[in-house]
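Following this message is one structure expressed as structure tokens.
Missing here: one protein chain of the complex. Every other protein chain is in place.
The chains carry the letters A and B, assigned in the order they are written, with residues numbered from 1 in each.
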Amino acid sequence: MISTLGRFSLALAFGLALYGVVVSVLGARRRRPSLVESGRGAVYAVFGLASFAVLLMEAALVGRDFSVQYVARNGSLGTPLFYTIIALWGALEGSILLWIWILALMTLLAVVIEGGRSREAIPYVTAVLLSIQVFFLFLATFPANPFTPLFPPPADGRGPNPLLQNHPLMAIHPPCLYAGYVGWSVPYAFAMAALISGRLGEDWIRTVRRWSIVAWGFLTIGIILGGWWSYAVLGWGGYWAWDPVENASFLPWLTGTAFLHTVMVQERRKMLKVWNLALIITTFSLTIFGTFLTRSGILSSVHAFSESTIGPLFLAFIALILLVSFGLLVYRSDGLKAEGDLESLVSRESAFLMNNLLLLGFAFAVFLGTLFPLLSEAVRGVKVSVGEPFFNTVNVPIGLVLIFLMGVGPLIAWRRASLESLRRTFTIPLILAFLGTGVSSFLGVRGLYPLLAFAAAVFAATTVIQEFVRGARTRRRITGEGYLAALSNLTRRGRRRYGGLIVHLGVVLVAIGITASTVFRQEKEVTLARGESLHLGRYQVRFDELSAWQEPHRFVVQGTFTVLNSARKVAEMRPSKRFYRSEQQPIGTVDVRSTPREDLYLILSSFAQDGSSATLKMLIRPLVMWIWIGGAVMALGALVAIWPDRRRVLAAEAAKERVAWQPGRS
Amino acid sequence: MHRMLLHLLILCVAWLWSPSPAIAVTVEDQTSSLAAELRCPVCQNLSVADSPSEMANQMRDLVREKLKNGESPDQIRAYFVSRYGEWILLAPKRQGFNWVAWLLPFGAILAGAGAIGWVVGRGTARRRSRQKEALPPLDPRYAGRLEAELEEWGR
Partner (left out) sequence: MATWKKLIVPAIILPVLLLLAYGFKTDPRQVPSPLVNRPAPPFSLRAFDGGSASLEQLQGKPVVLNFWASWCFPACYEEAPALEAAWQAYRDRGVMVIGVDIQDRDADARAFLERFKLTFPNGPDLQGKVSIDYGVYGVPETFFIRRDGTIHYKHVGALTKQVLQSKIEEML
């Protein structure tokens, strides 16, 4: 019954989405508000149907309804409730359903929030968003239907992939990441609307930027959570392996960040209009490309959903998007000429252009590295691997310059920066950067790249702090308020600027975390008999005992280890190996003890059957927590940046009123 | 104040340039660094150094044994390539077509930097020509007087 209802609601949604596209376009071209209204109704209906489908699927999963093939494959009687609920996005068909629902939600929000402000553009925005929805609904209705029935229904399901049952992070990482991916559909829709209608003004920039920051924020959180998942769940001691799907999520983040910077140049100087539109199109295309990579089977990856036939469909969709979008852009390019000029290499415009250059260069390196195995096979017939050594060698220098530039960009003057202004702004940060390098060297950092990394980080951090301090000091001089009040008012008045600075601070924290955890990493692997200890750094880890027990869905073997620091007990840690019915190899579960200073990471590599000995691999990685904290700071900065400013809203509305009322006009 | 900062700067630079103590390269270190270059065949994109799988353990042991037997890192790499193919190396060998992967990103960035430089140059040239046009033509009545008065004043 659920299967039938589900298939029906998806098919209906598909039809309604198609209808919505047609009716919105017609309504816009023929200026018939009734048609546009009908399109809006389609948006509501699609959201309602998508929500209904999601609820149906959850009902099937929780109810262990194995007559639905998806439930039989991804649920089981023994799977705990929590993991059963989140199995919704555990496999291909369900993940498409999630995408559909988030897209429907964003379409609804876009139409409702922006409907009043962008009256001319909204029909086209609706049409574009519903067109994207049509594609995904087509996938869900035909080749990848989550409600495909299974007859006869089996007695028990297979259960989700054990890797997806090991950690509660699985509940937030995919939805956040998808919100980040799908979020970019909205700026894209507005970009297309602008190109179709030929109108590209200040309002448009504000709207597009707001939605871009939202998408960017979710994407950032999604990527950072992915790193955390890799670290805590996959259990190999690292948080980023340059796996194709990790790279695929990183690519739109890079181009999206580039866009968020040059859109400021467009706003100030009315330049780079074509460039920014191209960036939005590219970012959106890369989000679709990312999901294509996971589902096409052309690259092997940790994330690969099972190979399926929808790969070619995705490729065709991407080709269509690129063709139509860039075609439109070229067609309209004559009307998008720059109204300003680049006047100097030492200016904020140039700094932002260099930021773009490096971000896109970074993205290009990642893109090329990810696809190079395929290219090599096509050209030479030889399979090669492109992994961490390559990406680190190519990307680290680019990243270093980017961090340095991050300190320069927000502070350097527009148009042309005089030598005097440069001296005033950057002397202290540069000096502190030198000192920072000295300190790091004293603390044991060796090697050019790590030292440069700390120098750039200190430089960028100092510029941010300097901005806040100087701003607060100026306010205090005028208003006489306390430091805290000055800082808070400063931020409130200039949310975009100071939100951006907070994001930069977050990036610095992440960079420091990555550098320190790599440079100061220690590891050791030893086989221990009961009572023996492993020595690493200041710690001694004693193997106490091995215990084993059966759970409904798995068999667990756990080692208990006591961590001591010069005979003082620090912690008891319990890495384990979990044996699932459906898996050939056990899934290792690591135990991590995180403090702001360092992470202690224990992996149970192997054990003797009788529990007499265990092989333990231990890692000490300093400052890993800074990476997660930095990610949170970045998200916070994004939140600050888009928080609606009561004053500006009132001013804008007042301005509109003034314009709306003019003597003598009817 | 400035002199103190200058001294501090010199101290830092001197510290940086001081030679670091010679690092003893143990067999363990070599094993780790070689293992980091090899791809674990049964994992997704992990190196033999990172992978917790049993196959990776066995490969690490083999690398250690070969190093103890006196084989060079190059020989060990060649051994694995002869058994698994180029695919076993986690970064493409720097030869032939693989140079495309290593060099193209930097080439693209340089080309982009060149493009930015050119656009900025064009903008600067345009600004300069605009400024020149913007200057009003010199009034002939005052053309020579300013010069003459300045000279007199200078004397």
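Just so it is clear, contacts are C-beta pairs under 8 Å (C-beta built on N, C-alpha and C of every residue); 3 or more make two chains touch, one makes a residue touch a chain.
All of these numbers come straight from a predicted model, not from anything done at the bench.
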| item | value |
| --- | --- |
| Sole contact to the chain not displayed, among A:Ala59, A:Ile85 or A:Ile318 | A:Ile318 |
| Which residue of A:Ser296, A:Thr425, A:Thr515 or A:Ser605 touches the chain not shown here | A:Ser296 |
| Selected residue (touches chain absent from view) among B:Met55, B:Ala111, B:Ala125 or B:Leu150 | B:Met55 |
| Those residues of chain B which, in the complete complex, touch the missing chain | 41-42, 54-55, 58-59, 61-62, 81-85, 87 |
| Hidden partner interface residues of chain A, rising order | 278, 292, 296-300, 311-312, 315, 318-319, 322, 326, 330, 333-334, 371, 373-375, 377-378, 383, 584-585, 609 |
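In this section, only the chains that are shown with their structure count from here on.
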| item | value |
| --- | --- |
| Centroid spacing, where centroids are CA-atom means, of chain A and chain B in whole angstrom | 26 |
| Chain A residues touching chain B - in the complex, by the definition given at the top | 235-238, 241-244, 300-302, 341-345, 350, 353-354, 357-358, 360-361, 364-365, 368-369, 372, 375-376, 379-380, 382-390, 393-394, 398, 431, 434-435, 437-438, 441-442, 446, 451, 585, 588, 603, 605-606, 617 |
| In the complex, chain B residues that touch chain A | 5, 8-9, 11-13, 15-16, 20, 36-37, 39, 44-47, 50-54, 57, 85-93, 96-98, 100-102, 104-106, 108-109, 112-113, 116-117, 119-120, 122-124, 126-127 |
